[in-house]
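Complex shown without one protein chain; remaining protein chains in place.
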Amino acid sequence: MLQEKVKGLYRNKPGIISFAVLAVIMLAGILAPVLAPNDPVLVTLDNRFAAPSTQFPFGTDHLGRCVLSRLMYGAIVSLGSALLVMTITITISIIIGTLSGYKGGWVDTLLMRMGDVNLAFPDLVLTLVIAGMLGPGLANIIIAMAAVQWVWYARIIRGMVLSLKERSYVLSAKVAGTPGWLIVVRHILPNIIPHVVVLVTINLGMVVLHISGLTFLGLGAQPPTPEWGAMLNDARQYLRSYPRLIMFPGTMIMLVVISFNLLGDALRDVIEFREG
Amino acid sequence: MNEQVVLDVKDLHVSLPSMRGVVGAVNGISMQITEGKVLGLVGESGCGKSITCLSLLGLTKEEGWVIAGVAKIQGKNLLTLGPEEIRKIRGKEIAIIMQNPLTAFNPLMTIEQHFLETIGSHLLLSKKEGRNLAGRYLEYTGLSQPSKLLKQYPFQLSGGMIQRVMIAIALALEPKVLIADEPTTSLDVTVQRQILCQLARLKEKVRTGILLVSHDLGVIAQMADEVAVMYCGCIVERAPVERLFNQPLHPYTKALMASKPKMQKKTLQAIGGQAPSLLNFDGGCPFFERCHEKSCCCSHYKQELVQYDDKHWVGCAKFAVKQRMLYYEPA
Amino acid sequence: MSLLKVKQISKTFKSKNFFTHKGRVVEAVKDISLSIEEGMCLGLVGESGCGKSTLGRIILGLEPPQSGQVIFQGKDFYKTTRQEKMKLRKDLQAVFQDYNSAINPKYPVKMAISEPLRNYLSLSPSEEIKRIGELLELVGLNPQDMHKYAYQFSGGQLQRVNIARALALNPKLIVLDEAVSSLDVSVQAQILNLLAELKRELNLSYLFISHDIEAVYYLADAIAVMYQGKLVEIINDISLFDQLVHPYSNKLLTSVLPSHPRFRTDSCVEFDELHAKPGNANECNYLDRCNCKEQLCFQVKPVLSKLTEGHLAACHKLKEINKA
Partner (left out) sequence: MGRFVARRIISLVPVLLGISLLTFVLIHLVPVDPAEVYLRLSQIPPTDEAVAVIRAEMGLNKPLHQQYFDWLWKVVHLDFGKSFVTKKPVMAELLYYFPATLNLAAASLLIVLLISIPVGVFSALYKDTAFDQICRILAFIGASMPSFWLSFVLIYILSLELNLLPAFGRGTLAHLVLPATTLALGAAAVYTRLLRTSMLENLNQNFVLYARARGLKEKLIVVRHVLKNALIPVVIAFGMTLGHMLAGSVIVENVFAWPGVGRYIVSSIFNRDYPVIQAYALFMAVVFVLLNLFADIICATLDPRIRLGGDK
């Protein structure tokens, strides 16, 4: 069964390609200290707006910093913080969502009421406001995003748990005398996690977009940290004369978001095949 | 005897593509539906009953599906008609009652809207005339207060009521043929009986020929005049209803009858194993694997119906061979 | 002493309408008492939505009742200690209707069967495999099938696996919740035969919940008829089937379709149907469908009362018949 799924994924071309793209970007970010041609934050005012050359493959920005190096270091900032947001979010929401769906009780009531309030705000507004209250900074953005998003995921997971709870195999396990925690571990979580993985993959793209958007507004990573949104913000003044400065980080963000979406779709096709 | 055949199906084949090859869902079935009579089509799930119904209405036109054969209604071959011609026949000449009445109605529309759009698609009637027609047929099906009912939405009605509405819609245009595809399967037993009785009464009124599809021999025994037993996309036996129940010939028919609990404690004669896959159907006897009465010549037998006597047809090698040898054995 | 005794169980659900947020109380099971003897099969019949599955779940310990007791092997299931409950559970197993979702698709079927074994017995891996093999053979499957996954089985085979799981701990009572309802006739017969055979060989008791009276008649020794959350009639000897007297039981019986065209009846039963409308608390809940109602039926709710030994019914008319 698992083998079939791996095979299915292997046959899914967009999935493979997008996975490869993400892997390359991620690797470039991790290995940036070794691979990057230049120091991403080294200001050389003599070299402002240098055209691409062997020393600066993508040229330099308004402070003479190497664009390629900044893109590479930026990968780890953008992708890494998105992954961190998701990890925090999902950990909290799996625990609370499962508890709330399986056990019910006050956890459930609290979660549902929090969800009502949370859903009354457009996501971005709440993130913006929390980040605004905490003050600019990448860490604050990460906290704000996780704080806003977990409720939504927890509610989705709760829904899945509720429907799984009524499946005959869960009832049969109960009748067979399996204790509650074991039912959750053995029958509920394994059936939820694949769907959560799909959800997370697709939404990772959105998280990358939001983080770079907030950084673009100046609320996220602070200069001189290389981050794609920040690079766009730096480049906006020079749009007329040096449009390439906009092209590089923008393309990177879009590439990452598209890849996450494609990968998520591919995973969904593979995982939800035969499960309906 | 002046029995008029209203729908004549000859050698209907439906095959559809799947991931692993071509599935022969219906493999050459022939049947005649007579005016005012009920032809019962009985078989287990997956034997191709529903696909047969849908292909007669031209509703199986999906990519890769191959439909062959002849289905004549009033001299026209249903299977070769263009989309607009077949549309005019659907609902007007051939109406259908479906298995899950609750999901068959658009939840956003009232019963009246369903009625009027059906009538309006085939007849030039004013709204008022349409409404009267609808009310009349709702009354025929045993529903009281039709005018109130017409204003209601499908979700406000119970399963039995909505199935009656479906029957009323089907019969309001006085079709030549009514296809009833498992009309009572999703209903409670008490309601099932009522619906069947009602259908039998209405049949007398409208003089329509009915193709009654069911997996339940009880429904067939109650309703049918003639029965066709279907297995793996083939008709394996065809006979008048009394005849079939008195003297089933095909091993599958016999087994099917023996496996149904009948208010007695006697051990049931279950059929071992399960129906074979219809993938790349080769035309041999589909019941071969599960048959208790098979013999050496069966494996070469090409599935086809042979005439056992006047009105009794059977698709089993045993009888085909006997007939050819002019050997007759009283059952 | 009876194996299982159910005493005056009631359960209501508060359903919340998704769109209107209007709460509604549904009385799924009302004041039900019944008992099952060892080696006996009680058939529970009724229309969909009459609460028979809820009753089954209450008996299985999956759904605590609001009031009443479930006494299994002399112990109140919902009142005993955790350990005691575990012990009781060992003798109380179930087979459900939807065979498709009864085995977790993620694991091979041996996992499903080993689940009860591991919870109660500490078998060595080889003993466990042996036992699973035996169980599969017992239900007519090949022991090699234990390595297959649910999707590799047909419906009938899956239901056999479910029965094997239910048998794993040598239980005393198995609740069969519509266990043969979604199977084809020919396969249904296989499973019914298997169940009858197992019952004889292993001296099992069943609570056979079904809407199919013919199947119930085949398997059950006693029959209980349920309508809108209440038992309307119980008869302890199913051979006295034709003595069922409650108007609803009669309606069910006359609704059974003929087994042969010569038994065809054209008597058209007039249109009526279960309508879940809130009835008057005092009237008989079968009132709107009953064709022999009288004044008393509007005022007093009939209770289940004894007609003859082993035969109870809840109807005013019958008491009069009995008195006379």
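Couple of notes before you dig in:
Letters A, B and C mark the chains in the order given here, with residues in each chain numbered from 1 onward.
Heads up, the rule we're going with is that a residue touches a chain if its C-beta (ideal position, glycine included) is under 8 Å from a C-beta of that chain, and two chains touch if they have at least 3 such contacts.
Everything numeric here is computed off the predicted structure, so don't read it as measured data.
When you scan A:A20, A:A51 or A:V125 for touch with the missing chain, the hit is A:V125. Within the whole complex, the absent chain has one touching residue among B:G64, B:G82 or B:P107, and that is B:P107. Contact with the chain not shown here comes from a single listed residue; of B:V38, B:L57 or B:V314, that residue is B:L57. Residues of subunit A in touch with the missing chain: 113-114, 116-117, 120-126, 128-136, 205, 209, 212-213, 216-219, 229, 232, 236, 239-240, 243, 246, 249-250, 253-254, 257-258, 261-262.
The set of subunit B residues touching the chain not shown comprises 54, 57, 59, 83, 87-92, 95-96, 98, 100, 103-110, 117-118, 121-122, 153, 155-156, 169.
Here is the rule we go by: only the chains that are shown with their structure count from here on.
Using the mean of the Cα atoms as each chain's centre, the chain most removed from subunit C is A.
Of all chains shown, C has the CA centroid lying nearest to the centroid of every protein CA atom. For this pair, subunit A with subunit C, the centres built from the Cα atoms lie 49 Å apart.
Centre-to-centre separation between subunit A and subunit B, using Cα means, comes to 54 Å.
Centre-to-centre, using mean CA coordinates, subunit B is 32 Å away from subunit C.
The part of subunit B that touches subunit C in the complex is made up of residues 44-45, 142-143, 158-161, 164, 188-194, 196-198, 200-201, 215-219, 221-222, 224, 241-242, 245, 255-256, 258-265, 267-272, 274.
Interface residues of subunit A, counted against subunit C in their complex, comprise 1, 167-169, 171-179, 186-187, 190-191, 274-275. Chain contact summary for the complex, subunit C toward subunit B: residues 47-48, 154, 156-157, 184-190, 192-193, 196, 211-215, 217-218, 241, 251-252, 254-264, 266-275.
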